[in-house]
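Shown here: the complex without one of its protein chains, the others still in place.
In order of appearance the chains are A, B and C, and numbering begins at 1 in each one.
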Amino acid sequence: MELTNIETILNDALIHSSKYIDDGNVATYIPELAKADKNLLGASIVTIEGKRYHVGDWHQEFTIQSISKTISLIFALHNLGPEIVFNKVGMEPSGDPFNSIIKLETKKYPSNPYINAGAIAVAGLISERYSFEDYLKLVRLFCGRNSIEVDENVYMSESKTGMLNRSLAYMMNSSGVLEADVEKTLDFYFKMCSVKVNSNDLANYAAILANDGLDLKSGDRLIDNSILKIVKSLMLTCGMYDGSGEFAIRVGMPAKSGVGGGILAFAENKLGICVFGPALDSQGNSIGGYHMLEYLSKELGLHYFSGK
Amino acid sequence: MELTNIETILNDALIHSSKYIDDGNVATYIPELAKADKNLLGASIVTIEGKRYHVGDWHQEFTIQSISKTISLIFALHNLGPEIVFNKVGMEPSGDPFNSIIKLETKKYPSNPYINAGAIAVAGLISERYSFEDYLKLVRLFCGRNSIEVDENVYMSESKTGMLNRSLAYMMNSSGVLEADVEKTLDFYFKMCSVKVNSNDLANYAAILANDGLDLKSGDRLIDNSILKIVKSLMLTCGMYDGSGEFAIRVGMPAKSGVGGGILAFAENKLGICVFGPALDSQGNSIGGYHMLEYLSKELGLHYFSGK
Amino acid sequence: MELTNIETILNDALIHSSKYIDDGNVATYIPELAKADKNLLGASIVTIEGKRYHVGDWHQEFTIQSISKTISLIFALHNLGPEIVFNKVGMEPSGDPFNSIIKLETKKYPSNPYINAGAIAVAGLISERYSFEDYLKLVRLFCGRNSIEVDENVYMSESKTGMLNRSLAYMMNSSGVLEADVEKTLDFYFKMCSVKVNSNDLANYAAILANDGLDLKSGDRLIDNSILKIVKSLMLTCGMYDGSGEFAIRVGMPAKSGVGGGILAFAENKLGICVFGPALDSQGNSIGGYHMLEYLSKELGLHYFSGK
Partner (left out) sequence: MELTNIETILNDALIHSSKYIDDGNVATYIPELAKADKNLLGASIVTIEGKRYHVGDWHQEFTIQSISKTISLIFALHNLGPEIVFNKVGMEPSGDPFNSIIKLETKKYPSNPYINAGAIAVAGLISERYSFEDYLKLVRLFCGRNSIEVDENVYMSESKTGMLNRSLAYMMNSSGVLEADVEKTLDFYFKMCSVKVNSNDLANYAAILANDGLDLKSGDRLIDNSILKIVKSLMLTCGMYDGSGEFAIRVGMPAKSGVGGGILAFAENKLGICVFGPALDSQGNSIGGYHMLEYLSKELGLHYFSGK
């Protein structure tokens, strides 16, 4: 792939995408997130060779939110193994909104680890055996920045207002899916969602995913391929909430979005991307970010079915 | 990719997979399908260079069933355009069984074109404007065999017993999703599912999908890339009924299965595969075929996240 | 009970209720019903001693619609027995709209005989063994009028447009709940709903229900008490679609409504009532009729918990 023109295309993508911001809104269900500036927009690209490209508000920190679900899944698969994890959570798209409780009653187990219920179940498995610091080390390793921390204001805000997540957690506790202490699990989950990153951090992590889990410099294996097959395949089928199917068609990259405004995506064996913009569409995905990814996919030929 | 050993690996795959047949059962809800010999098992591979490899009962004809949903979608997208098609059907995994009616009441539109309701909606769009012969020509073109015909016994059997599909169709007719004549639509749908193919036919079609829609010999474009992005991405997210997520992890190829026992899959820019075995697992996928694909994916490195 | 003032109260009820008509609308899903004059309003009361009182458009004929479900249930219970009937249909409020299909997938059997699916299941049991004429004789007997007939225009209109009922019927046929021929069953069902009555006819039938199933003149038993316990108790819990709970509070009489604009109600051991007005509320109940019944219940002390 010809990457010489990435910088130009990134700039064009920013201009193209910024006009969609007006159609979106910042997340309001967590009061602290509602304070975000909806006009922010930025992106970072990191190639598997380690080259970095940035545009717009790429340096702006935001909370990682649901993108963390991919890292906690890696943590759990690595430390506990797939058998323990998939004894508590499924592998299928849910067909319902990310915070839906219905299938917990009709099917008991959460459909997959990227909806809230599934990620809380995984957080329960981790928090019983590991400290949040253990987990945070992995985030820092993947992002390549040791100064990454929790945003205490967002964490407090989520903890105080996350009643629907509490409902999901108590439901799973009631049915035996979540065996860990509910409030301790939620504390881990809210902290995990409140980690502050910028788009360069997540593009670094995305590039490691694109590079088969190998460190970009040393080539050391950071993530087993068997774990990557799970984490990345689930990004294909369930990464963009209940808009995953349309995203697969229009953008064609494995991706995971968060209501903090970030979307992580990657093109296998090529590069990792993180776009950031707090204005969200009706499904909770960054509206500017989505359009940037669609533009980049087309102009850089990143769709997995790009053709000849 | 080194393909010199495909033949050996195909043979090993057959031996490996045949031991799972006992755990499956032939489809019984269509009386004519219940007559199938559950011990049949075979497969064909066609590379994008046109090389062909076969094993087991590859010459055995079976009905294409739901695999036809990908061809009717191509037909509709080509002849009517995506706007008309996606005005009647969504692009998302449904999270429910392939024949579920619940979301037609709660959301009105079928979730995607690969569940029964969605495929019937697409069949309605086609059957209003085109003859079944028009459609059959496309099947023959993709399969590379002009003698392909409808299995009249299966067609009659489906038509006589397909009451749940009737229920889906009348529900959509009632809500305005299906504007075409219901019985005429169902007639098209039942015929389309009853087309008789063998695994070589569908591997040929799969290879064209892998080859960006270009004819394997002439290089002529048979399918637009914009259509392929839709048809192939939906195979990723919705191709294996409500087992699509797990299949993406374990096998890692875009695929579409049918209750006749066939599964079509492909590795982009490499090759197309069709496996065939009438014994089905609890989700309606060929149990032997599934294991063959998993084996082939691993041994030939066909998973889209195979790693380095 | 003092009944000397029924006539006055009936007149007051008409005046009181007519002002709600503007808030309602005639049924539109059956084209022939959409032609009704929404300003019609009338009622009849027949006491168990056989006294008759009328007001407004009581002589106006309308189609019986869902009120017929109580008569077909009596017919089925009398001729086939409760075991055969309740092998196919439940006894519980559904919690869903009268035409919902969801529980047919999740629970298989229709919740009760007064939702459409349940009434179609009962119609299937009858139509396999009895002619429509047999059933019509019972309607005439209960209404005390031999000239009662099917409205052919409504019947043709329902038959041509009743796609959602077709969907329900094919779903039940598919699952084995409806073993009879689907189209023959629907023909019986559509005819049964299209029987033309006036409010005097149905008030006569209601009075027989109030009179423990005994003929008002001869005292001959027309309906067994064991059947009445079923038919009348189901009117309490499921008679007013998904507004049955509120109706029980506000009006407090066993009742059954139909989208033709009729509502039948009775006060045990006292009298039968039929109100009629084609303007319906959002739940499909006659809006003027509902208010008449509430007024009559209060002024005549007909609520089963009227107090002292």
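Quick notes on this one:
We adopt the following convention: contacts are C-beta pairs under 8 Å (C-beta built on N, C-alpha and C of every residue); 3 or more make two chains touch, one makes a residue touch a chain.
It should be emphasised that the depicted structure is a prediction, and the values quoted were computed from it without experimental measurement.
In the full complex, the chain left out of view touches A, C. Although one chain is not drawn, the whole complex shows that of C:101, C:248 or C:300 it is C:248 that touches it. Among the residues C:54, C:191, C:232 or C:291, only C:232 touches the chain that is left out of the figure. Of the candidate positions C:7, C:92 or C:134, contact with the unshown chain belongs to C:92.
Against the chain not shown here, chain C presents residues 90-96, 103, 111-112, 212-214, 225, 228-230, 232-234, 236-238, 242-246, 248-249, 252, 268, 303-308. For chain A, the list of residues touching the undisplayed chain reads 100-102, 104-106, 163-164, 166-171, 173-174, 182.
In this section, only the chains that are shown with their structure count from here on.
Contacts between chains trace an open chain of neighbours here, each touching only the next in line.
When every chain is reduced to the mean of its C-alpha atoms, the one closest to the centre of the whole protein set is B. Put simply, the C-alpha centre of chain A and that of chain C have 55 angstrom between them.
Mean C-alpha position of chain A lies 32 Å from that of chain B.
In chain C, the positions touching at least two other chains are 106.
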